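Here the complex is missing one protein chain, while the rest keep their positions.
Presenting chain A:
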Amino acid sequence: MQNVKLSEGHPAIELDKLIFSYDNAATEVLNIPQWQLQQTDKCFVFGQSGAGKSTLMNLLTGVLKPTSGQIKVFGQALNAMSSRQRDRFRAQHIGVVFQQFNLIPYLTVAENIRLASWFAGKGDSHDTLDKRLINLFDALQLPTNLLQRPSRELSVGQQQRVAIVRALINQPELLVVDEPTSALDSYARDSFMKLLMTLCSEQQSTLLFVSHDLSLQSYFDVRLNLADINQAGGAQQ
């Protein structure tokens, strides 16, 4: 499967009668009749812990498969793909940034980033990658001498910014970010958010930002309280 051209004109995310429960247990974690997110939107998803935020994230990135219903990302139905296809789709089209542990600690920063491009297998040349890497480092105000350092030696703030470089290196159409600022102090948090927003605009990426920190919602044009669309009862506990 080569670099799939994602069809224009589709919403970034479409959920249709999506139901998910773990291991066929009777209690549904998610039940979303209908939801859409348009391309290049920046969406802030919030909800209490246990509201199903991380489950939604796992479904959108194709790590989990819905029990029933449809998930389309840029028109591609994830629920119809094999798990191998979903892994490939995630590698090529979705960038993921976690709360904290984003990098493999024993690899250098450069190796972490190259690994992501290797898994995507888009066949980008070294030069293209290097150019993109330098641009991203520049945009995120990271010194390039970090590249050869083992990532465990970086500060948390640096690690989070490298995680964004890693997530964007394959020029994904969708960026899924899970509480990336919870380990940062307020100053670092502000500069991190600004950089993230600028980059997403530049790259024309769609952003799905999962958090329970409502103070961040001012950065976003779309806000979604998961409880508003999730009809699964058990998840409200």
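What to note about this one:
In this text, a contact is a pair of C-beta atoms (placed from the backbone, for glycine too) under 8 Å apart; a residue touches a chain by one contact, two chains touch by 3 or more; residues count from 1.
Methods note: contacts and distances are computed from a predicted model.
The complex appears with one chain absent; UniProt names that chain "ABC transporter permease" among the candidates "ABC transporter permease", "3-oxoacid CoA-transferase subunit B", "Ferric reductase-like transmembrane domain-containing protein" or "Daunorubicin/doxorubicin resistance ATP-binding protein DrrA". Of the listed residues A:Leu103, A:Leu199 or A:Leu226, the one in contact with the hidden chain in the full complex is A:Leu103. The chain that is not drawn here is touched, among residues A:Ser21, A:Thr61 or A:Ser205, by A:Thr61. Not every partner is drawn; the one left out touches chain A at residues 53-55, 57-58, 61, 63-64, 83-84, 87-88, 90-92, 96, 98-107, 111, 114-116, 118-120, 166, 178.
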